[in-house]
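Encoded as structure tokens, the structure appears first; notes follow it.
For this depiction, one protein chain was excluded, whereas all remaining protein chains were kept in their positions.
Then we have chain A:
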Amino acid sequence: MSDTNNTHNPYLAHWANDATAADSAQEISYKPGSSTQELQENIENGKINFFTGNQYTPTYQEILKKRKELPVYNNRSKFLELIQNNQILVLVGETGSGKTTQIPQYLVMDMLPQISGKMIACTQPRRVAAMSVAQRVADEMDVQLGEQVGYNIRFEDCTSKNTILKYLTDGMLLRESMTDPHLSRYSAIILDEAHERTLSTDILMGLIKEIASKRTDLKIVVMSATLDAGRTYPVEIFYTPEPERDYLEAAIKTCLQIHVSESEGDILLFLTGEEEIEDACRKLKMQGDKLIQQSNCGPLKVVPLYSSLPPSAQQRIFESAPPPRGPGLPPGRKIIVSTNVAETSLTIDGIVYVIDPGFSKQKVYNPRIRVESLLVSPISKAAAQQRSGRAGRTKPGKCFRLYTEKAFVNELQEQTYPEILRSNLGMVVLQLKKIGIEDLVHFDFMDPPAPETLMRALELLNYLGALNDEGDLTSYGALMAEFPLEPQMTKALLDSPKFGCSNEILSIMAMLSVPNVFMRPREAQKAADAAKMEFAHVDGDHLTLLNVFHAYRGNNSNANWCWDHFLQYRSLKSADNVRYQLERIMKRLKIELISSDFNSPSYYVNIRLALTNGYFMQVAHLERAGHYLTVKDNQIVLLHPSTVLDRKPEWLLYNEFVLTTKNYIRNVTDIQAEWLLKCCPAYFDLTAFPSCEAKRILEKLFIKKMMKEQSDKISSKSEKKSERKSKKSDKKSSKKSEKKIEKSSKKIKT
């Protein structure tokens, strides 16, 4: 597929009739793929913008100065020489060397996508990074974001027909490859942050290897970061002489010890999650205040950092440390208490001391019980080194590891397991099948997943109807792959018109795709709970979410209204956007958007039926002992405390299995057992069901159902045969049939 003729490529149709971009640009003195450092520098140092034809702004000149200081700047000619002579290039650089922002620009100037008509793509593992890097590069190139430089993340496409350089999440590029298997709209693909080994980047690596052999014109750059060690100042590492019995307490104590005894410099403390971080911040503030009251040490600023924090709060990490309380007094200090987001994805200057308890929350998939969960587990040696490197960005630093050196050597694994080994692969397998990869056993995985994990994914897709019994993608499955949602969600959505409630399911799925909408500040928990109960629906959390969404829309999407009702405006706004994007996909696929009569008694029943139709594999049954057991996997679970249900329905559908101190099911809805038998007979095939209370009840239901069917048949027959026969004989015959059914049910039991 080395065909570069634009007119034959449907994805590039817009280039053929649009010559404005090339017209307005400066005249180019070289052919694509033959630039040199000198030629590129001439363009950069000129007065007219290479891409827009406008004059460069003063801001551009300022940024250009800074760009020239980046380490990657001096390696441009070498890079150009290598990429011009090779198809695939692996580039390793330190974080902060400028490779993410500069290399794509060098490639743009070399390959001239505005002439060739084929874009350059640069993947990022994180949505935030894709957005912010695109903005930065747009500024550096002195163009409008979304024009020549754009980004594309799930539910947000900020590109235009003029876009020549596109930053996108690795998941988005994978998604594009489903409809464009040869990635023919690109002349170069840059896989950035490959060392992070995200699920999508790993799959892309396998795919791109194959594409590269078919498209010799496609350039591929794989970029990976090293540890910060080389470019940073030395970091002294300390271990505890003995294992810590309470790493949280030890961490807080170390923070305060550093504050009273060490010279100026901020502290970065790594903890595992939101709750722990908030707890630590509270304790640090409290003990820090005491410390300050009673001594002349400097003031403290404690800043939490985790991903579910709103952006404005996240920005606080860049605030400077507080000033001393008076002239001649010791300086203040900033303490950032963070999850592992500060390990790689964020660079915070001013950190001199790092405290590393050695844990982080990591995603793990257990194929036995088909549950993906975030669990606290020890970090790897590589992660520990990365963490300590964060202490040496401004000046020589110190890293305090709250474990022994022996534990570091003996108990930490070398590398963090790549995501592909820790994930539910349902969606990935669906995508691979859609791309046309039938043989998953021999796919070029860098780290192949466990066979059992792959089996569970295939089975899930089979039960959902995306794969037929031969393992081939069905047309229904092809439709499912269009949605950037987990397969169960997509199934509920796709089938919802059958139940006359696609509008409602769309809203619920949008609400489930965004961060928690309910705020519950510690100081106003009761008020927050009361506010939530105003939206509560008697049948459970899904319908409560629907109520919230409707109320939000009903109040003109007002931020103040959200605040008054303890709702997260940001989440609701994003749910609104997600809903809009999903609606567009639905319309494109010609899936009916309908609602049934709100006043009909079956209005909510229909919605619950539609949910059951997608989530029948996530059901729990109330045992006589008073606890819930997940159906088929037989895991004891509890209702998550956040639920609005104040009773315990016999059957529950759940959206999420949460492993914390206990096994919780979160976002639940009351359902009926009969619905389960109806929606997926294959999954509820009782001959292959582990024995449990749920099975016995389903069996009874099954027998009842059969009996009813049979007696219906018999009665209708007998009516036809003779109307004279008395009702008694009718009963007799039905008794006979009852016996028959009992026999058949015994067979099932055995």
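Here is the rule we use: a residue touches a chain if its C-beta (ideal position, glycine included) is under 8 Å from a C-beta of that chain, and two chains touch if they have at least 3 such contacts; residues count from 1.
By our rule, contacts and distances are computed from a predicted model.
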{"item": "Among \"Exosome complex component RRP45\", \"Vacuolar protein-sorting-associated protein 25\", \"G-patch domain-containing protein\" or \"Sof1-like protein domain-containing protein\", UniProt-listed name of the chain not shown", "value": "\"G-patch domain-containing protein\""}
{"item": "From A:Lys68, A:Lys161, A:Lys214 or A:Lys406, residue that would touch the chain that is not displayed", "value": "A:Lys406"}
{"item": "Full-complex contact with the absent chain, from A:Ser34, A:Gln257, A:Ser307 or A:Ser557", "value": "A:Gln257"}
{"item": "Candidate in contact with the missing chain, chosen from A:Leu70, A:Leu89 or A:Val364", "value": "A:Val364"}
{"item": "Residue of A:Pro104, A:Gly389 or A:Gly540 in touch with the missing chain, whole complex considered", "value": "A:Gly389"}
{"item": "Touching residues (missing chain, whole complex) on chain A", "value": "226-227, 229-230, 234-250, 253-254, 256-257, 259-261, 287, 290-291, 294-297, 357-359, 362, 364-368, 375-378, 381, 385, 388-389, 392, 399-409, 411-412, 417, 421-422, 438-445, 447-459, 462, 469, 471, 659-661"}
